[in-house]
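Note that this complex is displayed minus one protein chain, with the remaining chains in position.
The block that comes next holds chain A.
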């Protein structure tokens, strides 16, 4: 046997086989790692030592109430528009999939229209809505009205922003939701028909949970777009995070870079939070679709630590 000559004296082939296999050395990988680390270190160094970033001013602006107020407005407008937009999207998607030609046509037209109008044009139109209709009233169509509102009662600047963003968001959400619903296997609907589940229950309990698995990644994309897109409400005189930064720049022209960095930081932070939530929600809705649910990062970290400790005690 040729292998037995390579074995050290006193060790059988079986004993050798019990030991750990020495991994292959990969010099190319080591070189690439070193190069990338050097480049990263350079970036980090420049980031913290370049005086132009003015980190002291960054720290100053970071916690100013005026910036935080802008942040709160951004969050509020995003959250409301996300909820209303999604609900509207579900209704529109159901309309698109309805058997009624009228509902299908209306939903299609809505989506077509609101995807066509630039968001900023839509917001400015709503902002100037009073030029179109002076009062809004609630009552019987073509009949008497019970309550009448003037534009100013009803439409605060925040309402305008939320209405505009929701109308726009619903059109996009509708297509995302529809795609999700279409992705659910036809057999699932047949099985729920066969069990005699009521229509609403079929949708709520069987179709939507499975559709959400396909909906979530695209919808979080939408949400992140929406979060950053809210900066557009600056044009209807609302000062969100970006708006505050923008208006402060004219008063403190020397602080442009730190102010923009503050805004960047908060947007990155919020997007990160959304991405983390996305991970867990997606994981939740993948149950049943995968044989085993992948571990959370925390579980993975624990497993790695445990392995590390075991290795350490082995030695």
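Couple of notes before you dig in:
In this text, contacts are C-beta pairs under 8 Å (C-beta built on N, C-alpha and C of every residue); 3 or more make two chains touch, one makes a residue touch a chain; residues count from 1.
Rule of thumb we're sticking to: contacts and distances are computed from a predicted model.
Of the names listed as "Response regulator", "Amino acid ABC transporter ATP-binding protein", "Ger(X)C family spore germination protein" or "Na+/H+ antiporter subunit G", the one that matches the UniProt record for the absent chain is "Amino acid ABC transporter ATP-binding protein". Contact with the chain that does not appear here is found for just one residue of A:98, A:158, A:188 or A:221, A:188. Checked against the hidden chain, the listed residues A:78, A:107, A:168 or A:210 yield one contact partner: A:210. As for the chain not pictured, it touches chain A at residues 185, 187-188, 190-199, 201, 205-206, 209-210, 213, 285, 287-292.
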